[in-house]
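One protein chain is absent from this view; the other protein chains keep their places.
The block that comes next holds subunit A.
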Amino acid sequence: MEIIIAVAIGVLTGSGLWLLLRPRTFQVIIGLSLLSYATNLFIFGMGRLRGNAPPILKPGTAGDISQLADPVPQALVLTAIVIGFAMTALFLVVLLASRGLTGTDHVDGRESDR
């Protein structure tokens, strides 16, 4: 499982970075989204990957730490997802405003003249 997660994070980060450096605003926003997915997976991975382990105690039991998953990274991931989603939506609005005002979807507001 570790290798799959690691490869997934790597591929997402790589594609995200590549898209982030592209000149079209739409590519940039997809790149940022991919980067934030990679980040979220990474945070999740920092709680150690463990199958079949709930992150909460059963009522009335003392609980055994070796049988439980770490709940903190899961809470962090939830927060990060919500914030990332909001920021992507906000960026989308700015992207549209830029497209409307400059008439192009280039990040600099004008086509580069090579």
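In this text, contacts are C-beta pairs under 8 Å (C-beta built on N, C-alpha and C of every residue); 3 or more make two chains touch, one makes a residue touch a chain; residues count from 1.
Assume contacts and distances are computed from a predicted model.
Asks: Can you pick, from "Multicomponent K+:H+ antiporter subunit D", "Putrescine-binding periplasmic protein", "Cysteine desulfurase" or "Sugar ABC transporter permease", the UniProt name of the chain not shown?
Replies: In UniProt, the chain that is not shown appears as "Multicomponent K+:H+ antiporter subunit D".
Asks: At which residues does subunit A meet the chain that is not included here?
Replies: Against the left-out chain, subunit A lists 20, 25, 28, 32, 35-36, 38-40, 42-43, 46-48, 65, 70-73, 76, 79-80, 83, 86-87, 90-91, 94-95, 97-98, 101-102, 107-109.
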